[in-house]
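Excluded from the complex is one protein chain; the other protein chains are retained at their positions.
So, chain A:
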Amino acid sequence: MALDAAPPAVAAALPAELYMLVFERLDSFRDLCECSRVCRRWRTVADSDGVWGAMLRRRCVDVEAERRAQAGVRGSKAIFAGWHRRYRGFTDSYTRMRRVFGRLESWAEANCPLLRQSLAPGLGWMGDEPMPVRELLDVVHDSPAMRDFIMAHHLHDGQRRRSRYIECGMFGTYECYGQACSLSWLSSRMLQVVAIGRFRILVFALCVNTQNYLSVVVGCPPEHEAALMHHVVQLQPQSHRIEDRGLFGDFIAAYVDGLVAGRHDVCNGLISMMPNAGPHVGSSVTRGIRTTVSAMFCFDETPHFRVYRYQVTFEIVDPAALGVDSVQLVSRHWLIHYSNREYIQAEGAGVVGEFPIISTAEPYFRYCSRMRDEPEGLVVVGFEGRFSVVPGTIDAPLGPEFSLPVPYVELPIPMEIL
């Protein structure tokens, strides 16, 4: 049985329906256009709205927006051709960012309405009204790696703000010792390029309270170009400690994947900056209470020794296993590990000055604190420990104290650029 051998006039006798079923499964619009030039029969089907409708969906084209932008356009193929022309060079970014932001919008609508409402309308495309993205290009020079960034602002020009401080930062919030941080996505008007040593970074997300930020490297010394140019980074000015989060397109796709996968808790309508899963998280369940510790490096703190912020969350996940309605936190016990293999024990009553009660009525308690290198030069690398809790309350206990252990948490050590 010869496989590709031309069967005698078989193909010509086939119903249009069959071609539809095949053409709908062509990945590439180029192949579809080639099919259109094969013969009359193929042309009718390959040019049809059904087939090009499928192609428009594949590429996540906003058909309504295209109809508005391409006045008088008729037919799916013409819409696609017009889209391809308008976004010349950016079509791959368009599809990629439409997909990412589509997922973000769906997730936010269901899980974090404050974020959904805060996403601003995008900049108009080249030559369109209002606020053409061309102005953004004055700040962000076009290059393949920056197309995703430009396209993101075309879809949403950052987060809307009524005041300097946006409560629901797109990239997360935390509260530590009374200091609130909300890392929000800046609109194009607020983008600025900052020089840090021999680097130039474009800051695109910022917390005005803490100066915590995210940026893209737009200029760097030649020896770092291959690894860091156009990467999303956090960079500590004097110490030159850096966290590399990859090209913008990859960074935003990974971040949205994390949100959709539930790796960031949403409390009181705000996205928790510290994830609840991953290499720098320790979690265990004891007697129906889950204790989670999540750590992150603070780029916005002093560069002289390293400071880490960690967040502890207690949650009653199995009231039956707990057996009582509430427990009260009595004390904390940490074992802090240092790079020279030494460790220090740190203990204290309560947490952040409180003795919180976790109950079936209020099954969730969270606090945030800091861990740092010792001034004598001991460099912290991780920690573990336990919390002592008592069933009932400290004044009226319903049983003996027991421990909520925390498995070892490895701290995220930033890279150092010399």
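Structural remarks
Following the convention adopted for this analysis, a residue touches a chain if its C-beta (ideal position, glycine included) is under 8 Å from a C-beta of that chain, and two chains touch if they have at least 3 such contacts; residues count from 1.
Following the convention adopted for this analysis, contacts and distances are computed from a predicted model.
Per its UniProt entry, the chain excluded from the display bears the name "E3 ubiquitin ligase complex SCF subunit", taken from "Globin domain-containing protein", "Sodium/hydrogen exchanger", "CP12 domain-containing protein" or "E3 ubiquitin ligase complex SCF subunit". The missing chain, though absent from the display, is touched by one residue of A:Val260, A:Val352 or A:Leu378; that residue is A:Val260. The chain not shown here is touched by just one of A:Val63, A:Ala81 or A:Ile357, and that residue is A:Ala81.
The chain not displayed touches chain A at residues 1-12, 14-15, 17-18, 21-31, 33-43, 58-60, 81, 84-85, 88, 95, 99, 102-103, 260.
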